[in-house]
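Note that one protein chain of the assembly has been removed; the remaining protein chains are unaltered in position.
Here the chain labels run A and B in written order, and each chain numbers its own residues starting at 1.
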Amino acid sequence: MTPQTLLHILYLVAIVAEAMTAALAAGRREMDWVGVFLLGCVTALGGGSVRDVLLGNYPLSWVAHPSYLIVTGGAALGTVFLARVMDHLRQVFLFLDAVGLVVFTVIGCNVAIGLGLPVIVVIAAGMITGCVGGVLRDVLCNEVPLLFRAELYATVSILTGLLYVAGPLAGLPQPLTMAIAMAAGLTLRLLALRFGWSMPKFVYTQDLH
Amino acid sequence: MTPQTLLHILYLVAIVAEAMTAALAAGRREMDWVGVFLLGCVTALGGGSVRDVLLGNYPLSWVAHPSYLIVTGGAALGTVFLARVMDHLRQVFLFLDAVGLVVFTVIGCNVAIGLGLPVIVVIAAGMITGCVGGVLRDVLCNEVPLLFRAELYATVSILTGLLYVAGPLAGLPQPLTMAIAMAAGLTLRLLALRFGWSMPKFVYTQDLH
Partner (left out) sequence: MTPQTLLHILYLVAIVAEAMTAALAAGRREMDWVGVFLLGCVTALGGGSVRDVLLGNYPLSWVAHPSYLIVTGGAALGTVFLARVMDHLRQVFLFLDAVGLVVFTVIGCNVAIGLGLPVIVVIAAGMITGCVGGVLRDVLCNEVPLLFRAELYATVSILTGLLYVAGPLAGLPQPLTMAIAMAAGLTLRLLALRFGWSMPKFVYTQDLH
């Protein structure tokens, strides 16, 4: 199995996991089944879609592979019936969500690298791919995005992207770089979850306007 | 009158109706006149714009036909003065909104068909065109989108799209297919409004995080 094949399999696992967590968010807002389906698609595929729109990278993944819509929407719908079981699989889902974050990040970086874009844009593309799906989910659920408030989520994505672009500069081969970047990001995310690590918050109470 | 001309006239009726209902939403949030104008434009033209951006289909309709901005923004502004009258026309507006939904859907499907995209993407393009304007309206009004919660709105759009792509496969001529798809969608929407039909809801109260 080539690294690309492995990455693709991990991508499929990741979009399913993201769609399923989106379904739980939909359930907390008492959305109907169609809402669950749609929020699953938007959350799982939204990060990559926003990245491609911002970079002018057409066609979007779900336009080229419409089955992704069925897979993610279907996974979200299935969650309606599996939600009770999923409570017992909380640890598994947090792990898959963390895997999804680093996988999305590496795939986003790859797209920007393939377009010959500068390093900062490569890291931004990775972070957009990894994080924007969750931002769209939170905005559609009428919440301040978790990304801006908690849990080193964006930080993990930025670290993964930084290591991924730094590896080749340090002479490391591509597959090894990918493994290191993903392992480091995943480790940081799991440690942050385990020990409740977070970035310092900025609390400001004056009103400028 | 060709089917295309009829569809275009219905499109103009639909964007005016969508802009006017958006104006009422703006009024419930006590927006100012500029806010009313802008929310009218975004609601009426936002679904088609998001579809075209996602499909890379440039120029957007209001860039090619800037008068749409004046028509929709003007209709929204006019609603400020007609709101009292509109209360008595509630049924008319719900009907025009339902017409708009199926017209937008068919137009969105047509765009995707014209780009040679697969069936699932055609249906998705129809639904994005029909539904995303209302989602943008609700997000800008700081509400969980109605689409995800109520009234078979997305379901009607998906049904319309399904019938519209199924017709030619069943050997039906294009104008007849269009008529059947729109009539079926419109009927389902009006029945849903009349009898309060809705999809089952997914209610989930655990916190995954």
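Rule of thumb we're sticking to: a contact is a pair of C-beta atoms (placed from the backbone, for glycine too) under 8 Å apart; a residue touches a chain by one contact, two chains touch by 3 or more.
Because the structure is predicted, anything quoted here is derived from the model rather than measured.
Residue-wise, the contact with the chain that is not shown comes from B:80, picked out of B:80, B:115, B:172 or B:190. The residue touching the chain not shown here, chosen from B:23, B:131 or B:199, is B:23. Chain A meets the missing chain through residues 53-56, 117-121, 124, 135, 139, 142-145, 147-150, 152, 154-155, 158, 198-209.
By the touch definition given at the top, chain B reaches the unshown chain through residues 21, 23-24, 26-36, 38-39, 49, 53, 56, 58-60, 62-63, 66-67, 69-70, 80, 83, 86-87, 90, 93-94, 139-142, 146.
Here is the rule we go by: only the chains that are shown with their structure count from here on.
Centres computed as Cα averages put chain A at a distance of 30 Å from chain B.
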